[in-house]
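Inspection log for the structure reproduced underneath, given as structure tokens.
The complex appears here minus one protein chain, its other protein chains still in place.
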Amino acid sequence: MTPPAEAAAVRAAPPERGWPVLRTTAGDAELTDRLLAPIGTTARWWWILFALSGALTLLYVALIGYTVARGIGTWGNDIPVAWAFGIINFVWWIGIGHAGTFISAFLLLLNQKWRASVNRLAEAMTIFALVNAGIFPILHLGRPWFAYWLVPYPSALGVWPNFLSSLPWDVAAVTTYFTVSLVFWYLGLVPDLATARDRLSGTWRRRVYGILALGWRGTATEWRRYHVAYGLLAGLAAPLVVSVHSVVSLDFAIAQLPGWHSTIFPPYFVVGAIYSGLAMVLVLVIPVRHVFGLQDVITERHLQCTAKLLLAMGLMLAYSYGVEQFSAWYSGDVYERYAFLAARPRGPYAWAFWATLALNLVTPQLFWWERWRRSLPALFTAGVLVLVGMWLERFLIIVASLNRDFLPSSWHLYAPTWVDLGILAGSLGLFALLILLFLRFVPLVALSEVKQLRHELARERP
Amino acid sequence: MTERRPPAPPGDAPTDAPARATPLFPRWANRAMGVAIAVVFVTVLAGPALLMAWVRTPDLRRQYEPVPQPVPFSHPVHVTGLRLDCRYCHATVERAASAGLPSTATCVPCHNETFMQSAVMAPVRASLATGRPVPWRRVNGVPDFVFFSHAAHVKKGVGCESCHGRVDRMAQVYQAEPLSMGWCLGCHRDPAPHLRPRAEITTMGYVAPDTLGAALMRAYAVRRLTDCTTCHR
Amino acid sequence: MSRGPHGTARDARDEARGDAPAPLQLAEFATGDELRAAVERLRALGYRDVEAYSPYPVPGVAEALGRGRGGIPLVTLLGGLAGAAIGYGVQWYTQAWSYPLNIGGRPSNAVPAFIPATFEATVLCAALAAFLALLAGLRLPRLWHPELGVPGFERATVDRFWVRVGGRDRRAADVALTRRELEGLGAVRVVEVA
Partner (left out) sequence: MSDEQRATSDGRRPAEFPPGVARPGPVLSRRDFVRLLGASAALAGVYGCSRRPDELILPYVHQPPELTPGVPQYYATAMTLDGLATGLLVESHDGRPTKVEGNPDHPASLGAAGVHEQASVLQLYDPHRSRHVRHGAQQADWDAVARLLAPVALGQRVGARGEGLRLLLEPTASPLTVALLARVRERWPAAGVHVHAPFAAPDDGDALLPLPDLTRADVVLALDADFLASGPFHLRWAHDWAVRRGAGGGPSRLYVVESGFTPTGATADHRLAVRPGELETVAAALLAGVRAARGVTSAPTAPTTADEATTAWLRAAARDLAAAAGRCVVVAGPRQSATVRLLARALNAELGNEGRTMWYVRSPLLGAGDASVGSLADLAAARDVDTLLVLGGNPVYDAPADVDVAGLLRRVPNTVHLGLYEDETARACAWHVPALHYLERWGDARAYDGTASLVQPLVAPLFGGHCADELLALVAGEATPRAHDLLQTHWRGRAGDRASGFDAFWREALRRGVIADSAAPRAASAPVPAVVPPPAAPPRAAAGTLEVVLAPCPKVHDGRFADNAWLQELPEPMTTLTWGNAAQLSPATAARLGVESGDELALGAGGRTVRVPAIVVPGVADGVAVLHAGYGRDGAEETARGVGVRAQGLFPRAARYALAGVTVARTGAHHELALTQPHWRLHGREPVRVVAPGQPVAREDAAGGTRRRALPLYERQPGAPHQWAMTIDLDRCTGCGACMVACQAENNVPVVGPEGVRDGREMHWLRIDRYYADAATDAAAAAPAGPLSVAQPMLCQHCEDAPCEYVCPVEATVHSSDGLNEMVYNRCVGTRFCSNNCPYKVRRFNWFDYNRDLGDVEALQRNPDVTVRERGVMEKCTFCVQRIREAEIRASVEGRTLGPNEVTTACAQACPTRAIVFGSLTGAGSEVARLREDPRAYAVLDELGTEPRVRYLARVRNANPALAASRAPSASEAAT
């Protein structure tokens, strides 16, 4: 057969017959050019978004400076609510990070084909979310300039961090997670950077990509070992996904506060993390595939797989909520019972409780139906709603547990200040800024993997 | 070349791109890259290490740095020469947290009129005349959140020399020890080697027999005090 | 023992025989299947120092060339073990040895509390070990390679498939013969690397 005929054969596979993971009709060269096209884009929308997110980032920097200069009192925190927005944002961002590693590592190990075209973007999302997640634990300190005291180094004082506390565990977990994610991401990038080096124009730009590509040539040896190492990293990253948010959950679970002191927290947090991360993937992928016209590479298949995962995670989350309430009731402990059965549904933050349930548990039920899994607006909206819902969940866990603990005499309400809100907005701005830069400078789809996938699919067809 | 091949996917028709002749990097780029990476790696590792070393340097702590005083008071002359006991001037060392600096009046009994006229004693004369104190400059100091009691240490048999060094040999007094928390802990964890009989507290160059430490620990009821509130209150 | 991209032990032996290295020749192929076929044939013809280049891993090529895992799994394992040892060691030293304190009445060597940080250290060291082992084994970064100057070779990372023979391989000593054989394998073109 001659190539054109085969092309026709593939083209003949229409989207409605099954859910093709790849519908492109382009050849390797054309595909490469299309996927490299976003690099160096100068579209107007890009510049507008860049300006907006840049402005928010500047606000972020300014408010961080203000907080450090004037004191953490510029936030709304009080006693008993000594933790609030700072930790909420930390948990929220690090949770979002999880989907990237989940998609790239788990799906690789499970040999899921649809991973190929979204893992790059998802991993980028992970790293940028972790950048934010790394800022908040330091910023929320009373004396951030001593944050390095949490690192075990031989100081002239002769004292050390305390590893009974979960906070040094956090330092270890987040650092490890960030480093491994970065290495994993970069390793996956190397072949594509080489492609960029060889395909793009402009000597200096090519030199930059050339240096980053480390001199990759795509020899059989390179590919062989590359896959060994990549697989190992995936194998290491997978338990990391589980461990990191488990450790984060221990920041609460090792405390004895009613509402925190719960054995279901680690799995509960991991599920919630991946849940919010998948939502963020939807929120990012849908517009990106649209503006860059990648519908044939990132197909409806990807979106509906994400939607199914969202539904699954949502159900697990519902289970976790249920278990929390049940064990509170079953324990018979007066403090637990009050925290879960009285304070949350009827207390001062009941609105957050009910909003959390509505957003996190009701939203995903949409995706029992295929027509909703197909609908881009529905998917995008669901993503946004879940992101809000997960932020509120953390608000509930932290603020609503702290504000009414053991002794009624110390109960006190909490309200954020404009600084709190500004910093949250600023962190969103920084995240958006980094994503925009990523789109402009980095191949946003794993070229070699997509090509390989395309040829595999071609081979599978009769 | 007649073997059956599975169909190649579409779009593999050679689309000839402009052939580039010149390589992107010269041959020496390999070594350059290696060197660059090595440099980055070393600096990243060495930076913190150097910092940690630096905070332990005498320079940072102004150790061994003589402090010029308004009156060129010579400890060698008074201690070695005149055999004055430290407590003659630092009178409250045995009963108060502060060892106490001598009031101007303390100088008078020994320093007769004629000697008092010498130029170096001008500040002392001024102080006596105006009633304003002589502005001595601090040599040994700890931060405000550290509470140190001379009396407690002296009563437990810690000699002046242990922290202040051979003052009898210092023409100008300087800080002899680092006075860092780590340094304090060294002695608080294992006091025995640093103890001496109370009679020898002010002796300079005293060498305690090895066995003495343990005995003194019992005699003076010395405890290993590593509780934070021993010093931080 | 692994057979590196530029050979190792065998090279040494050739070295001993004092042979001059054969000139490198590159052959371009249109599809991955042609590449795999070519590689298999070259091996059958007895070429020892053969390397294949492809924009994506072509199934069977690495196997045909008998490429190994380069010992990366072992290095990773060792890295992980070292990480575990360091992780727990640091915690034990700081909490139970250097300055043991009464913290909430807990024992100083609190094994359960030391698990999370130990685990993280393990993963971190293992991952870094794997990455470094890969780079070291492939002798990367290496910005300059002789092939990279060859016109058209840049498409090796885009949509074309190349084979290189020559180097420390007596079978490739006869340039003309090798060239004929390569063309015989259906190469779009054959280039001799200067």
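Per-chain numbering from 1; labels A, B and C assigned in written order.
Here is the rule we go by: contacts are C-beta pairs under 8 Å (C-beta built on N, C-alpha and C of every residue); 3 or more make two chains touch, one makes a residue touch a chain.
Keep in mind it's a predicted model, so treat the numbers as computed, not measured.
J.: Given that one chain is not shown, what are the shown chains it touches?
T.: Taking every chain of the complex into account, the missing one touches A, B, C.
J.: In the complete assembly, which of A:166, A:304 or A:448 touches the absent chain?
T.: Hidden-chain contact among the options goes to A:166.
J.: Out of B:84, B:151 or B:208, which residue would touch the omitted chain in the full complex?
T.: Touches the omitted chain: B:151.
J.: Which residue among B:96, B:171 or B:215 touches the omitted chain?
T.: Reading the full complex, the residue touching the unseen chain is B:96.
J.: Which of A:32, A:53 or A:77 sits in contact with the chain that's absent?
T.: Only one of A:32, A:53 or A:77 touches the chain omitted from view, namely A:77.
J.: Contact with the hidden chain only, please: which chain C residues?
T.: Interface with the chain not displayed, on the chain C side: 101-107.
J.: Which parts of chain A face the unshown chain closely enough to count as touching?
T.: Chain A touches the chain not shown through residues 65-66, 68-74, 76-83, 140-150, 153, 155-157, 159-162, 164-168, 251, 254-257, 332, 334-335, 338, 402, 405-413, 415, 417-419.
J.: For chain B, which positions touch the chain that isn't shown here?
T.: Where chain B meets the chain not shown: residues 48, 51-52, 54-55, 60-62, 92, 94-98, 100-106, 127-128, 131-138, 141, 143-145, 147, 149, 151-152, 155-156, 175, 178, 180-181, 221, 223, 227-230, 232-233.
Keep in mind that, in the parts below, only the chains that are shown with their structure count from here on.
J.: Hey, which chain ends up farthest from chain C, C-alpha centres compared?
T.: Ranked by distance of C-alpha centres from chain C, the top chain is B.
J.: Pick out whichever of the two, A-B or B-C, is joined by more C-beta pairs in contact.
T.: A-B
J.: Could you put a whole-Å number on the gap between the CA centroids of chain B and chain C?
T.: Computed value for the inter-centroid distance: 52 Å.
J.: Give the residues of chain B that touch two or more other chains, as numbers and ranges in rising order.
T.: 6, 8, 12, 15, 17, 24-25, 30, 33, 185
J.: Two-or-more-chain contact residues of chain C, please, as numbers and ranges.
T.: Only 32, 99, 141-144, 148, 154-155, 158-159 qualify.
J.: Where on chain C does chain B make contact in their complex?
T.: 30-34, 37, 99, 141-144, 148-149, 151-152, 154-155, 158-160, 184-186, 188
J.: Enumerate the contact residues on chain A facing chain B in the complex.
T.: 1, 3-4, 6-7, 10, 25-31, 153-159, 197, 199, 203, 206-207, 210-211, 215, 454-455, 458-459
J.: In the complex of these two chains, what residues of chain B are touching chain C?
T.: 1, 3, 5-6, 8, 12, 14-15, 17, 19-30, 33-34, 37, 185, 226
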